[in-house]
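As structure tokens, the structure follows; a few thoughts come after it.
With one protein chain withheld, the remaining protein chains of the complex are depicted in position.
And then chain A:
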Amino acid sequence: MNVISTHIGQPVSRIDGVAKVTGQAKYAAEPHPPGMLYGVVVNSPIAHGRIETIHDTGARQVPGVIEIMTHLNRPHAALFEKSYMDGLGVPGAPYRPLHDGEIHFNGQPVAVVFAETFEAAREAAMLVRVDYERWPHNANFEVALHQKYMPSKTRSNYVPPKPRGDAAAAYALSAVKTEGRYHLAPEHHNPMEMHATTVIVEDDGTFTVWDKTQGPQAVQAYLASALSLSKDQVRVRNPYVGGAFGSGLRAVYNVFLATLAAKMLKRAVRVTLTRPQMFTHAFRPEAVMDIALGASRDSTLQSMIVKGVTDTSRFEHNMENIVIWGLINYRCPNATADYKVAPRDTYTSSDMRAPGAATGVNLLEMAIDEMAYACGMDPLAFRLHNYSDIDAMHDMPLTSKALRDAMAQGAQHFGWHDRSMIPGSMRDGRELVGWGMATGIWDAMFSPTSARARLGQDGRLHIATAASDIGTGTYTILAQTAAEAFGMPLDRIDIELGDSALPECPTEGGSWTAASAGAAVWLACHSLRTKLFAALARCKNAPSWARQDSVKLEGGALHGMNENAQDSLSLSDALSLTGQDVLEAEETAKPGLRGKISQMRKARFTHSAVFCEVRVDPELDTVRVTRLVNAVAAGRIMNPKTAASQIRGAMVMATGMALHEESLMDERVGRFMNHNFAEYHIPAHADIPDMDVLFVNEHDDEVSPLGVKGIGEIGMCGTAAAIANAIFHATGRRYRNLPIMPGA
């Protein structure tokens, strides 16, 4: 599509900003239906075993308690049947909340207390006592590594690594070799808003479910199949989502439990999770990667052997693409990779911002830095020297890869060329200064998506799609897209998102929403324009200039052209003339024939080059990140303001990954112990320097209809490695375990 830009590409501030800061924006735990009950979940303190007895007499005596739901008294649901399959899940047997008395993971819900007030529900939940029979468990990752396996049925988005050449032989012959084991600690998503569900029982007996999710239609489908409801009996809404980072990709237990209870009690119900309970479901898996690299004397990579393992639960096989990235991104004639998962008695690990790449790209880029040093070559020069212009793993051309430009512009902005190669050679007072860099890569995905555009009597353009804005700026960029496509000022556009009743849109994730929903809105608006022009053309009482081809829609009004340039018609008047109350168009954006063929023949990725400065006090083990520059090649940037926010947010998260964030597993009980914000450290302001984000020009007509690649996740990829590499440059010490903490 050929897009001229009045609105697209402008740094528009969030159109939902005022609603958010004034409390008008409603989140999942905020609707207050009359008669609503509050639900508080009781979780298991053991990792594996069986419930023997539930003592709830004391809890039931708390005034206001209505029901305590356990596996013993919950109603039957399709979810509990053997044949049930979880459409949102990963291969394996999905966890079914309150199915039976068996405990599969520490933190598993064992009861939900429902009461007239939140306080009563919480107090009663504290009074529920449960006796367990304890069975042996393993939650130790090192031990789980001995049981690693490749699932017989793999995840649909898992890309098996494709070997090339003879990596082992080439490694043996390589003049320069590096080898190491790299490790990433488990992390939790910890969005600001905790998971919550409010279920409203409508007069006709249907359910309106406000849920914190990234996919209202996916949750609708889940609830429909789990509770044997038809889709018109359940509507899921999530107009605002306070961050998610992947924790809302799958249905969290609160949504099933709340809806089951609303069905059983025939009352509105709300179930919210606490921050500690946020550590009882999804998390980024712990990972190890064994990376061996071989190069010839001239610093040319000859061999790459990457082996990786991530953890999963006993009941599901969660898989990530952690080992493929180096094979794709570097020109290296011999490369092989191996990936397995290691089972633990925990909940299933899950996708967290840039799943797979946040782990795999960062750990690999730390190894690449080691190889550059082993070769005695500047790390940026080394990457350029081994640059691949194609997807080297699939031997496929790319729709675009402006990584060279990103490297050059990032390096220039950072001042990389003043760097001295020798580790420990740059100082400022007592502190050692280190400069490190890394590159990032992430999929540029597109998913078929529908959108509706409607023009009303009020002359406003109303756009609807079931996309979720999880805080990324989707409302804003869709409004910009509609404004551009329809010829409408931004303030006369309403965007409606986050409702399963709206035109179909895939779950928000993978950075595909901007490209996919953007394209759908673009098409719907064009289609609506065409409809309007056609309706006017048929309309006897419309002014003659408006019934011709030479009409344009600009600034929210119809204008004549040429000799009729003075004539104009407001959109409400135009609509009145056509005799209709509304005019509507719905379109679905698909890759198209050309796009589909291109998807088979060309690979598509977003790229970045990250540069970092740290200051390290070698005696005191303190690390301060003092500069971060990220140059991103992500196709068309819809809104440089919201896009830069996405990159900066991811860089903060990656700083946490490099230096702070670790969910501490006590493997004796299989429980994450630092389950609150005082002890699970996300970076504070003091940890974050000014961050510069550059978007390099990357024109790509093939990657998606609007040339958009998406920017939600690329900021994670490479940033943690750039920090670790900078610490090496400062200290001369390699830290191969993330996060790097005092005393490491």
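The working rule: contacts are C-beta pairs under 8 Å (C-beta built on N, C-alpha and C of every residue); 3 or more make two chains touch, one makes a residue touch a chain; residues count from 1.
By our rule, contacts and distances are computed from a predicted model.
One chain of the assembly is not displayed; among "ABC transporter permease subunit", "ComF family protein", "FAD-binding molybdopterin dehydrogenase" or "Anti-sigma factor antagonist", its UniProt protein name is "FAD-binding molybdopterin dehydrogenase". For the chain missing from the display, the contacting residue among A:Glu30, A:Glu119, A:Asp458 or A:Asp491 is A:Glu119, taking the whole complex into account.
Only one of the listed residues, A:Lys263, A:His675 or A:Arg734, touches the absent chain: A:His675. The chain not shown here is touched by just one of A:Gly440, A:Pro683 or A:Gly715, and that residue is A:Pro683. Checked against the full complex, the candidates A:Asp232, A:Asp491 or A:Asp621 give a single residue touching the omitted chain, namely A:Asp621.
In the full complex, chain A touches the omitted chain through residues 45, 62, 119, 122-123, 126-127, 276, 429-431, 615, 617, 619-622, 624, 659-660, 664-666, 668-669, 671, 673-676, 678-679, 681, 683-687, 741-744.
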